[in-house]
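See below for the structure under consideration.
A single protein chain has been omitted from the complex, and every remaining protein chain is retained in its original position.
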Amino acid sequence: MENAAHKRQEIPAGSNAPFGAGFTDPVFDSQKVFKIIMDAMASPGSVKNVDVPCDNPAAIHPATAAVCLTLFDSDTRVWLSDSGKQLADWLKFHCGCPIVKNTEAAKADFAIITKESPFPGLDIFPVGTPECPDKSATIIFEAQSLQKGVNYRATGPGIMEANHFSVTGLKGELIDYMEGNKTIFPMGVDAVVTGETSLVCLTRTTSIRNLKICT
Amino acid sequence: MYVAVKGGERAIKNAHKALGKKRRGDVGVKELSVRQIQEQLPHAVDRVMTEGSLYDPELAALAIKQACGDLIEGIFLLRAYRTTLPRFISTRPINTDKIDITRRISAAFKDAPGGQMLGPTFDYTHRLLDFSLLEEKEPEEDCAGDCGEDREDNPPISRIVDFLDKEGLVEKLADRTKYELPGDLTREPLLFPVDRDVRLQNLVRADEGFILSMGYSSERGFASTGGHPFVVELRVGEVDVEIVPEELGFTVCIGEITVTEGDVVSVYSGSDKAPPQFARGYGLVFGYGERKVISMAQVDRALRCRELGEDIESPVQDEEFVLSHSDNVQATGFVEHLKLPHHVDFQGELEVLRRMRDEWEVRVEKRKRLMDQTAQNDKGQGETCNVM
């Protein structure tokens, strides 16, 4: 349903036209996507539909591509779990962002853990300092889908009582990590979990509980 | 009754109109052109460019015209315009060794290679009003003729501070040929402590009056270290602005700008790691601005106390104090925002004050009664004592 309205297409891996189109209307599309991310960050655990079309490289979800186009530029250092050239080239072309080397994750402002990559262990990313907890990374973490799967319950600032979300193909370590992340507040990382054309945010203040599995 | 509450769109509209009228002045007098400001008020234009962080004499002159001659307002206009400009590329550092000099003096040496050259300066003029300027007149000799300022083919001029450097009497600088992109406080928030590059940027953009006074304070003893400052060299002239476009890979000159540059030194008594020597202060502004350059260099020198391990005892050595309050666009905005309505907060204060006032009166009354009573008792006791 959510895909039907979009005129977006995936750029196949190894395509000769590797860049595809970014946003149709960069000014207003990035405003719309930002509003979605801001609302999601302000209400952790609530799944938001990213209904703004753009082409995405095969390695990442359309929602991930939209987040990149909205937040990245030459001032953001990005770490990629995917070593493929296509994604790095796509980011450089559309966002002009420097890609940090694999070993320099500690310098990253953002990290993308693509759906096909293993969990890298999030301890490699900066969590800020007690004086400057904002000098921390935001992790874009790809699941398969946010439509169904394992159910989670989120509580904390931004949430009236509890927000519920379901995820398929999320590496379970992320939730454990975010729970540990909570204990070093105000330091910590914040996560944007994407699946296809949806996203959900989990901040450093969010408590996440695994509910029973249903499909 | 009761109109103060009504802000009113018409009031704003009329204020804009009134300002336009004031700007134009007597319509019987010919309108001042931007070109005239640019040509005949160069010091105003240069100050607006320097503190406005944008080298464009025409736009600076326009800002001065629009601001009716209020330079801080002009600086603000230019800054607000600068915000909207895209950044294409960063230039190479300007090389003032290759400056095309119009003025150059040293107060530290009687003479030096390249010589002293006064150029256009107010120095040594007698500050007597020149009533002949009351009349508009045709250009005369002093505007057309040779004033000895054109030098043949402009050979590079040695930097006087380098002579001290050769003798090891002035602190070594990092290699000038190596180049790192400096910090930029128009793109990164000012966070303390700051490095010297960002400090110098702050001082260039800083209000001339503020920096002048801070420099002055260091000279009057409100800086416990640093000794007497010496202007080793002051140079004014034109320098090339160069870029290296990534796709070309070689240097391209895109124009010339006029700058004033100054090296000021004062004695540094040394530490465990460094011998006694002269420590440097540096100043540079767009156009002619040696008052600002000298005081900027003084303040830079004073603020180097942290890196030099000197005691921090005076306002001018206090980085957070100086750099947080130096910007006149920030300062004027915040001071003048007191003109905005504050009646909501004021109402809160009124309420608190009235209550405190009532309570105070009750307290004072109570105390008075108590004291009267005590006095009465004392008196009674005194009498008793006397009796005893």
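What to note about this one:
By written order: A and B. Residues from 1 in each chain.
Simple rule for what comes next: contacts are C-beta pairs under 8 Å (C-beta built on N, C-alpha and C of every residue); 3 or more make two chains touch, one makes a residue touch a chain.
The rule is short, and it goes like this: contacts and distances are computed from a predicted model.
Within the choices "ABC transporter ATP-binding protein", "Alpha-D-ribose 1-methylphosphonate 5-phosphate C-P lyase", "Aspartate carbamoyltransferase" or "Cytochrome c oxidase subunit III", the name that UniProt assigns to the complex's undisplayed chain is "Alpha-D-ribose 1-methylphosphonate 5-phosphate C-P lyase".
When the full complex is taken into account, the listed residue touching the unshown chain is A:157, out of A:12, A:121, A:157 or A:180.
Touching the chain that is not shown, out of B:172, B:343, B:366 or B:379: B:343 (per the contact rule at the top). Only one of the listed residues, B:65, B:79 or B:235, touches the absent chain: B:79. Contacts to the hidden chain, counted on subunit B, fall at residues 1-14, 16, 76, 79-80, 82-84, 86, 185-193, 320, 324, 329-330, 332-337, 340-345, 347-352, 355-356, 359.
What subunit A contributes to its contact with the hidden chain is residues 26-28, 30-32, 34-35, 37-39, 41-43, 70-76, 109, 129-134, 136, 138, 157-160, 185-186, 190, 203-205.
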